[in-house]
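Of the protein chains in this complex, all but one are displayed in their positions.
Chain nomenclature is as follows: A, B and C, assigned in order of appearance, with residue numbering initiated at 1 for each chain independently.
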Amino acid sequence: MSDWTAEEMMAIAAARRLRDGAVCFVGIGLPSKAANLARATHAPGCVLIYESGTIGAKPLNLPLSIGDGELAETADTVVSVPEIFSYWLQGGRIDVGFLGAAQIDRYANLNSTVIGGYDHPRVRLPGGGGAPEIAASCKETLVILKQSPRTFVERLDFRTSVGFGDGPGSRAALGFTGGGVSAVITDLGELEPDPDTCELRLARIHAGVAVEDVIAATGWRLAVVPDLEVSAPPTDAELEALRSLKTAEEREPAG
Amino acid sequence: MSDWTAEEMMAIAAARRLRDGAVCFVGIGLPSKAANLARATHAPGCVLIYESGTIGAKPLNLPLSIGDGELAETADTVVSVPEIFSYWLQGGRIDVGFLGAAQIDRYANLNSTVIGGYDHPRVRLPGGGGAPEIAASCKETLVILKQSPRTFVERLDFRTSVGFGDGPGSRAALGFTGGGVSAVITDLGELEPDPDTCELRLARIHAGVAVEDVIAATGWRLAVVPDLEVSAPPTDAELEALRSLKTAEEREPAG
Amino acid sequence: MAEIVSLEEAVAELVHDGDSVALEGFTHLIPHAAGHELIRQGRRDLTLIRLTPDVVYDQMIGMGCARKLVFSWGGNPGVGSLHRLREAVEHAWPVPLELEEHSHAGMAAAYAAGAANLPFAVLRGYAGTDLPQHTRAASIECPFTGERLAAVPALRPDVGVIHAQRADRRGNVQLWGISGVQKEAVLAASRSLATVEEIVEELEPVPGAVILPTWVVTAVAVAVGGAHPSYVHGYYDRDNGFYRRWDAISRDRDAFSDWIREHVLEGAA
Partner (left out) sequence: MAEIVSLEEAVAELVHDGDSVALEGFTHLIPHAAGHELIRQGRRDLTLIRLTPDVVYDQMIGMGCARKLVFSWGGNPGVGSLHRLREAVEHAWPVPLELEEHSHAGMAAAYAAGAANLPFAVLRGYAGTDLPQHTRAASIECPFTGERLAAVPALRPDVGVIHAQRADRRGNVQLWGISGVQKEAVLAASRSLATVEEIVEELEPVPGAVILPTWVVTAVAVAVGGAHPSYVHGYYDRDNGFYRRWDAISRDRDAFSDWIREHVLEGAA
């Protein structure tokens, strides 16, 4: 099973970023999949927090929604939604925030609100949900999304969540306590902010992907770090763990 | 047993002020005794809330402290102290606040902080505790304390809790949502605020007490309502209920 | 004291055209039955408030019950878009829908402020995003540190509607599992309705349970299965298949209207 898809590589690369024991505020979908993959592989002690108020959830099945019953049943404790956002997220206790988005710009600002104008959008997206404050308050934030000129844009249609704002100094000026985006994991590679300019640069490329492809899939002139690394290909253990992550239904399909 | 003490009359007169079903925020001591007497007599449906977060406590024994275990065991629910003060008291859900004090003035402002100057007090009292916001936010507040020139003063040494402040309009100007003090029950009679001036007047006198005695026990020129009533003497049922209110220890003394 | 009445009576009594109404339940205990009763009674011009407008609000919006939506995340969880919501926003069908958009943290803080009878809530957020240009939010300065923080106006719905596991005969309501913002939605509202799976003699204590005393609830109505297709912890599971099927049903105006007629309007009250 040494064959894998770009999506699998993306989930595995994201999972690798979570260190064991990290307290992780997880969005549903890819972030939740990557976080649960980390729990199933190198980070069994990772503490998963979902915005539904479940702290220390240990789902056996991949949750379909942010508030699946299994999250509450397996949690160390369940608190109210006002409390999870005030005492826990804003309280500055979360190591890693894990987000997706519809658009991202060079400063890792995110759009999950609208495509087109706000008042007459071409596409009305679900909106910010927990993302804006996750991006503001977590010690670091990981972003996971597929890379294309439509998603990696020169200019966001709407700034839903702040990465590095307008560049160096923006976060401090906004009074944000969290450190901002530490990495963007895509199906092509991994981007990290330049420590000086805060601009996202290609820091790691997935095996079998050409740098030109990544640059072509980016809506701004993507810089590449001098010492570009190639991500280690998925191990059999990682692929096996990823492929055995299933929703309760996938395990026993409902009638 | 038609004989009774002035203290008993005070507790009974206070208890009579609680209508059945009223939601009552209770301080420890005389207020708690009067509220539990009301529950034991005409107001079994009275909802008792203590600042320890116990909502709907139904103690069989008279609690010694605001946080006796029996209050939690018999409560409909127990919430945190921040919640009892924010969602429940400040939320404007409490019908009656029940307070004691060391000093009271003509506008029913209360002192439970210091006797003498604040920085070098003659007597350092416990302080406000829950009283200031009980007096601010309950729909009405009942005050119960023994009457003497030392407690009913022309000028408070410290204003801990606001009754009617400096007179008509004060509460509104302070943005208080509650109605203020509706009655002050003492060992001599019952005082009520003049609807126009907000000044406390003698509205009811306990059986066997002379108006002169009440005036002499008041540090300001106490006005008396034209149609002064005499409080109905305690019924046997009231006295029996009051005298059978006991702390757990009084029932079974510890070794 | 809460009155124990039928869902039909409760909705008729508590919710009027033009009211602001919060149906809360965070993925769990979503009051679908109450939403359907609002559709059957043809409420109009409602301001619908909810962190996560999902299928139940998609249905109410698609039937033209709402004039305005106050929300922080509007999607079909794990599936995709809310097509009725999108049509209302993108094409004003069947009626235009005004949006007041917040973040979850902002909505949660605004409910908590409402429950605490404060006019506003303070949080670290909104700054640096495009949200403040399109919603009700302000900046406020800490009087001690001079630090600037975000302020949002308190939420004070006319009616708060929740679904809970059970109530006792006096109308004390008990819910457990993921409790979301239901306590705040009820305490922040002027009137409140709790639909429940059952009425019991005594509320046995349950770990993690939230109790709403009868004297803070206006009405309690039994609605068995009243959260479906959402779930009720300890009673029934989430009907994930329905959420997926809703995607196809809600894409098409006619399919949507047919479904509502069959399952809500003709589906007995």
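In this text, a contact is a pair of C-beta atoms (placed from the backbone, for glycine too) under 8 Å apart; a residue touches a chain by one contact, two chains touch by 3 or more.
Remember, it's a predicted structure, so these values are computed and weren't measured experimentally.
Chemist: Sort by label and list the shown chains the missing chain touches.
Modeler: Touch partners of the hidden chain, whole complex considered, are A, B, C.
Chemist: Kindly state which of the options A:Gly56, A:Pro121, A:Pro168 or A:Pro233 is in contact with the chain not pictured.
Modeler: A:Gly56
Chemist: So one chain is hidden, and I want to know which residue out of C:Met1, C:Ala92, C:Ala138 or C:Val224 touches that hidden chain in the complete assembly.
Modeler: In the complete complex, the chain left out is touched by residue C:Ala138.
Chemist: With respect to the chain omitted from the figure, which of B:Thr5, B:Ser80 or B:Ser244 is a touching residue?
Modeler: Of the listed residues, the one touching the omitted chain is B:Ser80.
Chemist: Of the residues listed, C:Ser20, C:Thr47, C:Ser103 or C:Asn117, which one is in contact with the missing chain?
Modeler: C:Asn117
Chemist: Touching the left-out chain: which of A:Pro44, A:Gly92 or A:Gly208?
Modeler: In the full complex, the listed residue that touches the missing chain is A:Gly92.
Chemist: Spell out the interface residues on chain A facing the chain that's missing from view.
Modeler: Where chain A meets the chain not shown: residues 21, 23, 47, 55-56, 76-77, 86-87, 90-93, 137, 177.
Chemist: What does the interface between chain C and the hidden chain look like in terms of residue numbers?
Modeler: Against the left-out chain, chain C lists 117-120, 122-124, 136, 138-140, 142-145, 147, 149, 151, 153, 205-209.
Chemist: Counting contacts across the full complex, list the positions on chain B that touch the omitted chain.
Modeler: Counting only chain B, the missing chain is touched by 28-29, 51-54, 64-69, 71-72, 77-78, 80-82, 85-86, 89-90, 113, 118, 120-121, 123-133, 136-137, 158-162, 165, 170, 174-177, 247, 249, 254.
Heads up, the rule we're going with is that only the chains that are shown with their structure count from here on.
Chemist: Among the remaining chains, which ones contact both chain A and chain C?
Modeler: Joint contacts: the list comes back empty.
Chemist: Among the chains here, which has the CA centroid at the largest distance from chain A's centroid?
Modeler: The most remote chain is B.
Chemist: Between chain A and chain C, tell me the centre distance in angstrom, where each centre is the average of that chain's C-alpha atoms.
Modeler: 28
Chemist: Whole-Å distance, chain B centre to chain C centre, using C-alpha means?
Modeler: 40
Chemist: Which residue numbers or ranges of chain B touch two or more of the other chains?
Modeler: Not one residue of chain B touches more than one other chain, so the list is empty.
Chemist: Give me the residue numbers in chain C that touch at least two other chains, ranges are fine.
Modeler: 112, 183-184
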